Structures are given as C-alpha cells and as structure tokens.
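This structure is in structure tokens; I'll ask about it shortly.
And then chain A:
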Amino acid sequence: MADPLLTIKDLRIEGRSGDDWLEIVKGVDLTLNRGEVLGLIGESGAGKSTIGLASMGFARDGCRISGGSIQFDGIDLRKASEQQRRELRGKRIAYVAQSAAASFNPAHRLIEQYCETPVVKGVMPRDQAASDAVELYRRMRLPNPEDIGFRYPHQVSGGQLQRAMTAMAMACRPELIIFDEPTTALDVTTQIEVLHAIRDIVAQFGTAAIYITHDLAVVAQMADRIKILLRGEEVEEAETRTMLSSPREDYTKSLWAVRSFAKATQPAPTGTPVVSVRNVTAGYGKVRVLENVSFDIHAGRTVAVVGESGSGKSTTARVITGLLPPERGEVLFDGKPLPPAYTARTRDQLRQCQMIYQMADTALNPKLRLRELIGRPAQMYLGLRGKALTNRIRDLLDLIELEPDKYIDRLPSELSGGQKQRIGIARALAAEPRLIICDEITSALDQIVQEGILRLLDRLQSEMGLAYMFITHDLATVKAIADEVVVMQQGRVIEQGLKDEMFQPPHEPYTELLLSSVPDMDPDWLSRLLEQRAAAG
Partner candidate 1 sequence: MTMKPHQSGLTRRGLLQGATAMTAAGLILPASMTAARAEPKKGGILRVGIGHGSTTDGMDPGLWDNLYAQVFAAARHNQLIEVDANSQLTPEIAESWESADGQTWVFKIREGVSFHSGKPVTVEDVIASLNHHRGEATTSAIKPLMAPVTDIKADGQNVVVTLDAPNADFAYIMSDYHLAIMPAVDGKIDVQSTDGCGGYVVDSYEPGVQATLSRNPNYWKSDRAHFDGLELLPILDSAARLNALMTGSVDVIDQVDPATIDMLAARGGNRILSIPGTAHYTFPMDSRAAPYNDNNVRLALKYAIDRQELVDKILAGHGQVSNDNPIGPANRYFNPDMEAKTYDPDKAKFYLKEAGLDSLDVTLTAADAAFSGAVDAAVLFSETARAANINITVDRAPNDGYWDNVWMKQPFCASYWGGRAVEDHMFTTAYATGGAWNDTFWENERFMELLVGARSVVDEDKRREMYHEMQHLVSFEGAAIIPMYNNYVMAVADAVATPEKISTNWNLDGFRCTERWWFA
Partner candidate 2 sequence: MTLILYFALFIVVSIGLGWGFRALLTAVTSGEVKRAFRDMPISASFGLLVILIYVLVAFLAPVLAPFPEREVVGARYMPWGAPHYLGTDSLGRDMLSRMIYGARNTVGIAFATTALAFIVGSILGLWAATVGGWMDQGLSRFVDALMAIPALIFSLLLLTIFGTSVLTLIIIIAMVDATRVFRLARSVAQGVVVMDYIEAARLRGETMWRLITREILPNAMAPLVAEFGLRFCFVFLAISALSFLGLGIKPPTADWGSMVRESATLITFGDVTPLLPAGAIALLTVAVNFVVDWQLHRASGLKE
C-alpha cells in the first residue's frame, strides 16, 4: 500500500480553562490510509471532535495544538501557513458537522453553499458546480434533486440536510472527510437513511474518512477500524470485527456492557392508578396535537411513552402537569379529577406530581446554589426550616450519590451533565411526590452516565414506590427501565401494553419500523436491514 494519507503523531491539544491551559488531547497517534474509514469512539470529553478538527489543522477558539505532528499527504499541517491550510480545507479535506441544521448558513440556499467551495477554490465554474450538485443530491437519494438545492436550510428536514451536507463536503471530491457525529441529532428511523447514503458515497468515491461518534452500534456499520478514546488518550484500536468480538481493555468491555441493564419484569398492575389520562384531546390554538389519548400509571411502575419528535409525548406531560388544559378529556389523580390548569390546583396536588426535564442546563436556575435548588420544594411543601431543611437537603444529596459537604453550595455550572440531571431528580424527590414525569432525561447524556441515572431511578422506585412516566425516543432506554410502554404517533396512542408483550411480534407497522431501526452492534446489521427492507418494499 502507498503512503498513508494522514499520519498524526503524538498529538497534544490544550484548551483554556480560565487562565490555565489544560491538555485535552494527550499524545494521540493516528494513521489513515486512502479510502479507509476510521471510527473514533469515546464519551463526551474524550477529545474525539478535537482530534477530528486537528486533522484539518484546525483548533477551535480557546484551543491550541501544542505538540505532535499532523502530516496530510506529505504536508505538515502544523508547519504550513494559515494560507496553505485554508487552501486544503474544503478542497482536499472536508468536514461534515454534527448538526447540519445549525451548520448550514440560514441565509443562503443550499446550492449556493454547495457551489461556494468549488468556485472560490477555482475547482470548477459555477454552472458546472450546480449541475454537479444535482448529481450528488441524486446519488444521496435526496427527494427532488433538481429543486432541493434551491431551498433554504430551514425548509429541508434534518435527515435530508445531513445528506445535503455530505454532498457539499463531496463537492471538490476531497481525499478525506471528517464526519463529526453526523447522525446523533436524528431520530432512529431517519438515521438509517443517512447512514446508508454516507456509506454508499464514501465507497463510490473511495474517500478516506474519520467517523466520529459515541454510538458503538453506528460506528460498527461504518468503520473499517475503530479507535477508542478516553479523556484525550487512546484506549485501544483494532479492526471493527475484532474490536466487537474481543475487546482487550476493561474500559472497552464496560462500554460494551452498558446495554445489559434491564429491569426485572413485573406482573400486570392492579388497583387505582396514581394517574389516569382519560380521552384527552388537546392542542395549541387551532393546531390539534393530542387526539383522544388514554393511559394509566400505577404506583411503583414505569410507563414509557415512546415516539418520534412531534408525536405528542411532551404535550401529554404538559396536560398532566396542568400547563396545557385539555380541550376534552380529563386527568384523574388517585381516581379523582385534577383541575385542568395548574393555577387552579392546590399546593398538595402540585406537590404530588413532579417533573424532570431533558436539558438539565435549562431546568436548573443557573444563579441558584444547590442548597436552594433542592431545598426550595422541601421548604415550600413540607415547611422545613433551618436545621431540618439542611438535613433534608443533605439526605437528598446522599440519595442521589453526591457528597453533601462538597456540593451543597455549588452552582449548577460547577457540575457535570450527569450530576446536573441528578440534581433534577433530587429536586423532584424533595417534594415527596407520587408521580415523577421524566421527559427525555437521559437523551443528552453519554451511555455510561445514562446507565447510572437509570439505575438510580430504578433504586428510588423500589425504595419509595414512585410512579414514573418516562418519555423517550430511545428504545434501549425503554428496554432498560419500563414496565409498560405507550407508543405514540401524530398525537395518537397507537399501541400500549406490558413491555415484554411490546417487544414481541407481531407489532403495529410503525412500532415495527421503530424497533427495527435501532442499530445492533453487528457490522452487518445495516446491510441486512437494507436488504430486508428492499425485499419487503
């Protein structure tokens, strides 16, 4: 084989934290041959995106490449001038960002943005670039390839944008593309199409790629080799199949084991449900969002509400909490109807039902310390003051496995993502509720952290007999924690029942689609699925 396309040796990158520079990439080596796809895997903070950008000779603001060498096709990117590096970018090395919706400039049409690089770099004139774009859009299986380029980014769906961005990256036929978590922000069903398109186009042009993700199952479909990173250091690197079948390091093994947690199956519930949603129809103004939704949640049980974005999961939660009074139908609590608007509910009714939000960052007032964040519900609902209050706060911190002495006077900004989500749990617990609504609370977290949170919730449920309503789009999470499942689509409940029943065929077609779209840790899963679907459709 010829010389490798990209050779990175002992790469060190520092990031500024206040006045100090901290090393965030600590001596990583990387070699990539032409036409090869390398998967970079790690939790957030592992430095995978930073390495990806560094292979373009680029460091984000607040970061600097402090050591090592980056050789791209014989050019030392660290020694090259900014002018030279700029010349390479876009033309010979391209980049596909995590969120295409945010990375396309909202002010210009897709095709304008496609043509920009080839025209500015002098690769081809605009006319040619435009017809080339249509061709690539077609190959990426975008609908209406002739017209879609004339749309603005906001007029195109996320999955299509991600494909359009891949097409844009291909515009100059680069030798190397960096894919930085291109499907993380997408629904599972959309993810399939994008993965399919990316895999095909990379193969067609023989482009080398670095594929960055935290999702093992995804990388298994895409990469020839996988490199695992932890806190800026390499854990191990191997061929994909080798890595999946026989990981060497403990850390790798623990990653593989994340998906093993599953709640024990419980028998069907009896008695009066804690919350009973009865024939609820609701909407915003004239837009109907929920149509005749009914389900029950019993004490000590978890009901997972599953569906894609826009299916009405969160709206259901808003109806239960009283933020959105329903047009028709009602919500019963312990068999008694709740006032539709939260403003009309008594303080005790408010206390009984607590909520944990998806984004802990926006759910915790950034200006308040944990003492007040957690203590406030206890103070309000239970009338605790002074010493008693402090003790209660400390107990709650113990409960969520944070050392009280260390954390009680911190601000949310001084916590990690998982810790913030634990504070959200503690705040809900402080009210001593009967029901906790968890709205996508793990979707922003890494898998290992996710598992910790799920185990915590499970433990609390068995200790306190709490009822959970668990909103999620991640079926793995459903498998892990749910007792019962409610599947929603376009504001309607299309299927509901016990978890075990739900995961057994036969399914409603939509449930089937959802279930089959969840990637498996099998390198052949995608190919097989596509074959099956082709055969079926």
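We take it that a residue touches a chain if its C-beta (ideal position, glycine included) is under 8 Å from a C-beta of that chain, and two chains touch if they have at least 3 such contacts; residues count from 1.
Basis for inclusion: all candidates are chains of the complex that A comes from, given by their letters.
As the structure is a prediction and not an experimental result, all values here were calculated from the model.
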_So chain A is shown by itself and the numbered options are 1 or 2; which of them touches it within this complex?_
2
*Going by the contact rule at the top, pick out the chain A residues touching candidate 2 in the complex.*
16, 18-19, 61-62, 321-323, 342, 345, 347, 350, 355, 357, 359, 362-368, 376-377, 380, 427, 431
